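The other protein chains are all here in position, but one chain of the complex has been omitted.
Read from first to last, the chains carry the letters A and B; within each, the first residue is number 1.
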Amino acid sequence: MKNFLSLSTFLILFYAMANTFFIAEILYADNTVPSLSEDHCLTCHREMGILPSGFNENDIHMQPGLSCSGCHGGNPASDDPEVAMSPKNGFAGVPTRAEIPQFCGKCHSSINFMRTYRPRIQTDQVEQYYTSVHGKKLRLKDQKVAECVSCHTSHAIFSVKDARSTVYPLNVPNTCKKCHSDPDYMKEYHIPTDQFARYATSVHGMDLLENKDTGAPACNDCHGNHGATPPGVESVSHVCGNCHVNNLNYFTASPMAEPFEQLDVHACEQCHGNHGVQKTSDEMVGVGESSVCIACHDAGDNGYHAAEQIHHQIKTFVNLYDSAQVRLKDVQQKGMDDVDILFLLQEANQDLIHSRTLVHTFDPSKVAAKAGEGIKKTNEAIVLERQEVKDYHTRRRGFGIATLFITVLAVALFFKIRDMEKLRKKG
Amino acid sequence: MKMNWKTNKIYEWLDKRYELTPVIEFMSKKKVPVHKHMIWYYMGGVTLFLFIVQVLSGILLLLYYRPGADTAYESMRFILTKVNFGWLVRSIHSWSANLMIFFVFVHMFSTYFTRAYQKPREITWVSGFLLLLLALGFGFSGYLLPWNELAFFATKVGTDIVGAIPFIGKPLMLVLRGGDDVTGATLTRFYGFHVAVLPAIFTTFLVLHLLFVQRQGMSEPEHLKNLPDAKKKWMSFFPNFFLRDALLWLIVLNVLLFLAVFYPWDLGFKADPFAPAPAGIRPEWYFMFMFQTLKFLPAHILFLEGELVGILAFAIAGIIWMFVPFWEVRPQGTAKIHFMNIAGMAALIYIIIFTIVGYMV
Partner (left out) sequence: MNEERKMNKTSRRKFLNFIIGGGLLGWIASVFYPVFSYLVPPKIPEANVNSIKAGAITDFSPNTGKIVKFGRKPVILIRMDDGEFRAFSATCTHLDCIVQYRQDIKQIWCACHNGTYDLNGRNVSGPPPKPLEEYTVKVANDEVTIINPAG
């Protein structure tokens, strides 16, 4: 036993020592990468207070082995400016605007380089950029157009997923707006500058900017980011369909799709607008003043007739649903049970949403079918509501009856007492 | 008493075994003095009636209520929405609780001002005061049971005040709360107090209190005591006073039903220990005057904390009040001003004013 113990102890110790040697080798093997505190570009510029404007130490490129020299070149190990910033050591200085895509693309377009840092990152940004209006104009020496740092900044770059990033979904509209909402800046390009203003009042804009819903579309969700291009007819309608799947599917299968294409009318956008898309109202479908249908359809044609019918079906459903909601408030105010009613109305609401989506089939029978289901559920809810209100009144009636009994009893008792005492008095 | 042959037979059977006759004789001789202030004699009976209503409605609620942070509120909602007449039983229980405490105060003050606490009824008074305290305990413990927002925070504030008592305060608070904070453990404890501990103690004192009253009869007011026997008017307890009592109880029942149907009790929102306290937490009205007093006291009085001074003051006042029969100041000669009346009025007015102020602030 003793021998076994001493042998195993020896083996364990030997093994540990051997491993320590290996680990130490790996740890200290590469001693050419200085830590940030040994990065003389950073330390000198910081000491002298000449850091670039907007410099942020948490920039995603501020890592050992990358930092300043990774983009600008030079030798960060030397504290002698002549050596550190020598072109012989690869120092490239500050790039011009036209050079920036290449400057960034040096790394970001090289999959072999990027995959050592982020295996799944895309490396087609520069390629895409040059297909966009921004890229094309930059090639033509336009000095005002956006390039990489216009949106990403130069020294405060963060991951798209980082809330501090200028290209974090919630920040994108404000980034694009810097140029696109400045009429003076955009004067020579002859394109509107009201996109942000309209977007900020739109359903999407309010959801993103005010409710901070990152699920809501920002500029790049419809326009793309690096390959940003003004959308044509097809790109808009397809893009909307990314989220509004059913609306697009119904529309494409509807009799309206072909005429729209032939007349070169933009789907979705024609009726709903683009940047300033508002919450839809039931008045949009139909033949009333604010309907979108009468823009093309005249009284008597099939479309006019269909619009009328669809409007009527939706309106009937909505009116019934609204009346059920009013009754629900009454039930709740009376303190009666609303659980089952709420559930039914929640389901009916789903049917309402679906009916409104089915408007895009422009087929009254389809809308009627779904609205019918919803109307049925709403009516069930109304039955329950009536019952609750009835119970409320029954309780009061029951109280009335109980009071009646009690009063009769009390009065009789009163007379009985009087009677008894008269008797007693008499002896 | 009229008895038909059936009750006669039963009576004989019981009498042979338990000698009921002396008891019946005693009871049939019970008399109640008749005078213009005799309405106050009914207050104790109304309180008793409301207590019986509490016990019965409480037992019914017991059948469906489930104590526990996850189940209390939901079982309350179940009672209010799904159980037949659950809404009625619950509202009766809540209203009767408040009415009972109200009538306890009325009963206490009326016996005070008619000086019914005097010899030989000193212990009746003391037991009555203890019953008042127990009733307040019922109110405090029962209030938490629905486990809604208001109840949760009212309990938190109330037990916090208990914690301020020197020496015994902290341990007492721990025992009440079942821990450092108000949690599901507090709920379980309060449930135990409310349905088992307090009913047992209350019933004991109640039986004693009633026994004393039965044995000694109703007290006569002073002006009646000084009259010669021939001029005194009396009423038999059975059946006259009893029937009057029954009539009054019927009316009180009707009032209770009216309140339950037309002013049903709220359920509120489920308690969330992590949510901030909602605005306007208040204790129930019967604690309001003490709560408001504590709020008015400055943070420090001499070298003591203001709250502590308030608690001690109420404790001392309570003890003084409990032992009134033993230190009573009798008026000298024909002095018109009765010190006891002044003291009593002061106490009553204080309670009323501070209760009102509590609701106005």
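Operating definition for what follows: contacts are C-beta pairs under 8 Å (C-beta built on N, C-alpha and C of every residue); 3 or more make two chains touch, one makes a residue touch a chain.
Just so we're clear, the structure is a prediction, and the values are computed from it rather than from any experiment.
Shown as candidates are A:163, A:339, A:369 or A:383; the residue that touches the absent chain is A:339.
Touch with the chain that is not drawn comes from one residue among A:10, A:113, A:185 or A:405, which is A:405. When the full complex is taken into account, the listed residue touching the unshown chain is A:245, out of A:13, A:111, A:163 or A:245. Screening A:127, A:213 or A:373 for touch with the missing chain picks out A:213.
Looking at chain A, the residues touching the absent chain are 213-216, 242-246, 339-340, 342-343, 346-347, 350, 353-354, 357, 401-402, 405-406, 408-409, 412-413, 415-416, 419.
On the side of chain B, the interface with the absent chain consists of residues 60, 63-64, 66, 70-71, 74-75, 77-79, 82-86, 88-89, 250, using the contact rule stated above.
Criterion: only the chains that are shown with their structure count from here on.
The distance from the centre of chain A to the centre of chain B, with each centre set as the mean of the Cα atoms, comes to 59 Å.
Here chain A touches chain B in the complex through residues 335-337, 339, 395-396, 398-399, 402-403, 406-407, 409-410, 413-414, 416-417, 420-421, 424, going by the rule given at the top.
Remark: chain B residues 80-82, 87-88, 239-240, 243-244, 246-247, 250-251, 253-254, 257-258, 261-262, 264, 266 touch chain A in the complex.
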